[in-house]
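Only a single protein chain was left out; the remaining protein chains are all shown in position.
Moving on, here comes chain A:
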Amino acid sequence: MSDVVEKTLTALPGLLSLDSQPGSNKLSSSSKLGNLIRGVTELTSKHEEEKLIQRELTSIKEQVSSPNTSMRQMKELMVRAIYCEMLGYEASFSYIHAIKLAQQGTALEKRVGYLAVSLFLNESHELLLLLVNTVLKDLQSTNLIEVCMALTVVSQMFPKDMIPAILPLVEEKLNHPKEIIRRKAVLALYKFYLIAPNQVQHIHNKFRKALCDKDPGVMTASLHIYLQLIEENPEGYKDLTTSFVTILKQVVGGKLPMDFNYHSVPAPWLQIQLLRILCLLGKNDQSTSEIMYEVLDESLRRAEINHNITYAILFECVKCIYTIHPKSELLEKAAKCIGNFVLSSKINLKYLGLKALTYVVQQDPKLALQHQMTIIECLDHPDLIIKRETLELLFRITNAQNVTVIVDKMLEFLRINKDDYTTIDLVGKVAELAEKYAPDNEWFIETMSTVFSVGGDTMQPDIPNSFLKLLSEGFDSVEEDRKLRLFAVDSYVSLLQGEPGKLPQRFLQVISWVLGEYSCLRADLEVDTVLRLLAKLLDMKTTSSETKSWVLMAMTKLCEGGAGVSVVRGVSETYSSSLDTVLRQRAQELQHLSQDPELRARVLPRHTGLEPLEVDSSLSFLDGFVSEALAAGAAPYKPPHQRQEELAQAKALSLEPYGLSLPLSMSSCSMTDRQSPMLLSISSGLSGNSNDLSHKGGSSSLKLDGVKRVWGREGYLAQREPAEESAHVEVPSTLRSPSQQGGADGSHSQTPTPTPEPELEKQQLASSLFVGLSSHSSVCLMGKSEPTPQRFRRKARSPASSSGASENISHSLVSPPITVDTLMCNNLLDSRITSEPDVSPLEQTNGSCDEELPDSDVKGSSPSLVGDDALVAADPAPHEEPPKDLLLISYLPAELSGLSHSEITPLSSDQSLDLSACHVQKEGDLVLVVFIYNSSDSDIQQILLELDSEELEVSCECDGAVGGARGHSVAVCQYSLSVKRPSVHVELVGTVSYQFPVGTPQSVQFSYKLPLSSFIRPLTLSTEEYGTMWLDFSHDTKQNLTLISDDPEPLAASLSVLKKKLQLHVVEIIGMEGIVACRLLQDQPCLMHCRLHAGTLAVWLRSPVPDLPDCLMYFCQRALQEH
């Protein structure tokens, strides 16, 4: 068909002047619009066009405001106004008339009116309010077309606040006899769900009805909503899996009316939607996945016609197969399918093939090997988009051996790329790879220099930050540190001697910092020279004032012992009178410190060594400001890496593809683990879980398991790589042998040497690109002893980066955590507080103790937390002589043992310490108990525990220093917690520092997360007190929650559930209304008012504490849903 269109369209220029051509009756050639359009087309200059349109607009304006204009003329005028707007000329005077037309016109005029409104106005435009009444009226109209129009405009744009006004009418339309109305109503509700999910919460069961609608169109429409719902909460919709599978089966089997075929493929849009839903449902869920294997197989089989649309379905199928619980047979077929994409001559399919490879390559590196030649070709493709996608793929298969080649390719691309967005993204990736896999110092510094120059000032600021951090913190080997820094100094000095004017500001800042800190390492480099180089930067016009202040600081560090006095004096004089206060400040500092060596020595001591600065990393002094801002409606802060990760997750389908085997990638999968020092341990909250998962994963017979670990984002698994890889990856038979050889013995071709035969060149490139992917990765292509630098780079990062905790776990994966595992497994069933509040304290302890004591399990695991000889506890609290298989619970201080406590969660561990914690609910208090188990043989004299949290106030009951812990014993530490700033989950970050009698100081970081509900206590008060308090509180939130409807007294039943689960105090129930009160520990009350309303529980929460109502609402909702 497109050919026909093509022909017609090309024949058309002639049509312009000829009215008698076929089809011209539709061109409304005689109308005013026709004249206008023709007028515009005939013009040659922009200026003339502007004049013509202005004239037109003036005449439209005159006519619309004239009272004599009929609605029919108005319609014509509106179309012209739309045309003018499309050309880019504003016709805002007509907006109000568009609304009027929609209001007053008859059907056909109304349609144009609505169209004009939807084109002119935005969801937030104030005039839209005027439309609400019209929409209301039309929704109630008996004329189907008017109803359709109203539904269409509602889904196009509708003011959020006015949704409740029309919601009942739209809901009603779900039962309309006409399927087109039902369909539009479903889509309108979908739109409402997107912009205001709370509003449509109560009609979820109606969506189910739409899903079962006899009209396939309505059913298809409802899938949009389901996709969204399932994305947010896959657990809640597992029961629908069978229905979705049945629908897909019917569709694939051609059971739908022919109408729904598209190029003889049955309802492709519907198929794709269903595949996406199945993908979400089957992820990490074996039993659900099993339901869908058959239909996936059939979909793959049926999609045989060579048309884009079948490829679209296949692509979605492959994605699904690789996301759900794996089945080898299907994986094989999917892999073959990816091959079809990659090898296709159509460029679009190739693109998708690369994308699919990128998704799956972490699980199945074999595939990348199979297609290496195609990948190489794509790398040199003239189309940048293809090139970019190939780099994305390479990024995922990078390892220590191919990093130089891949980074080279990326930098090459960066130099020709013009799109900022891509540059920022790619620069981040290069920096990440460089940090992780750098083979040597020179390469690292040079690569980072290129990153800084190419990335310019658009790149993420955490790249230079983490680079400087890496330099300053150094590694374990002092000598290695010195070399790296020296090399940096050398290379920067030569850069400054070149053309510093061309370097971006960020890079100049990095350079000045490095020179300021480390140029003294190079003995033969005179301070004077460096100072002069820096001063040159100050004189450049392009240097920003921020950079200047970095330069001045560097100079301040350098001007030791009267060196370069003249330069310093000149500079400080110039800038002492600068208009910029920061610069002035710096100049003053420079001046004073350069003249006063004593003061200088104190302020800027040389060789401060590795002593970390005391930094209030949670910025707790800002809490007041933050909570004020939040109360005023500001969005809660997300660290940049989290934001980027969210973005990246959309792209990277499966960093955590198989539920059971993902331990490492899950806990540390952030695309960017470049974090500034402030963002301690955001991801390590997962570490406890991942530990558990890794254990299970080992046994679950996943053949790809070992392979995947190679791609752990940290790179700390490199040591394990060789063994695991050779065990799991077989060399694919299709591989060309020469290239394979090249990869295997690695004797040549570090980078492709220019050869006359392009084919040979490609093969060499292939061998260097895919080197780590084949077996025998013990071979080192780089010719250097690469494992050494990599290892200490890794070590250096571990205490500093947030994922330190999880790394430590993986180091010691072999033994101690196993016990922790068994502990966890037994408690997994009940992850919340183990007892209910109204059970007597004595029973509680028994109950929870039973759960914590899975004796048989623990006996089995020998290097356990409480090894048989580990009974000597350094526990400060008194306790009885522990029984043989005693668990951590018995270390709980006696005064707490009667209270309800959460399960004991393993936090973090390293080679000598295992940390676990639980929290205990006291009447007006919440106590965090940290168990520190010394798993080594030697005693630790001094353990220091520091806790910090953005949301919590932590006060220590044992003054921070825990004292010592003998070998194989447990030390316990208690903290009392209170809430500073409510949030649904609050998190604590802590560091344990300790030192063996012989050895260096070490530290372990951990984080602990607990729900706000642990802090909630009942608040007993009378109805009168409640009344007065209610009026005083300023922060509130309202929402409709699901009611427990199977009870004769739904209100009382719902409230009692809330009382039981959240410890709320029910003050009184009056008819249809109930009032409830609670507090956060002692003094932060929250009041709740509930009312039965249309089958839901209308809840209104009020509190003097900002955010508390929202958090509590969340828990109430959860509690009622779970019931």
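Going forward, contacts are C-beta pairs under 8 Å (C-beta built on N, C-alpha and C of every residue); 3 or more make two chains touch, one makes a residue touch a chain; residues count from 1.
One rule holds for everything that comes next: contacts and distances are computed from a predicted model.
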{"item": "Undepicted complex member, UniProt protein name, chosen from \"Large ribosomal subunit protein uL29m\", \"Actin-related protein 2/3 complex subunit 4\", \"Nicotinamide-nucleotide adenylyltransferase\" or \"AP complex subunit sigma\"", "value": "\"AP complex subunit sigma\""}
{"item": "Hidden partner chain, touching residue among A:Ile180, A:Ala196, A:Met373 or A:Val565", "value": "A:Ile180"}
{"item": "Omitted-chain contact residue, chosen from A:Tyr237, A:Phe260 or A:Tyr293", "value": "A:Phe260"}
{"item": "Among A:Leu87, A:Leu240 or A:Val582, residue touching the chain not depicted", "value": "A:Leu87"}
{"item": "Residues in chain A touching the chain absent from view", "value": "1-2, 4-6, 8-12, 15-16, 23, 26-29, 33-34, 37, 72, 79, 82-83, 86-88, 90, 106-108, 111-112, 115, 119, 122-124, 145, 148, 152, 155-157, 180, 183-184, 187-188, 190-191, 194, 217, 220-221, 224, 257, 259-260, 262, 267-270, 272, 308-309, 311-312, 315-316, 347-348, 350-352, 382-383, 385-386, 388, 419, 421-422, 647, 650-651"}
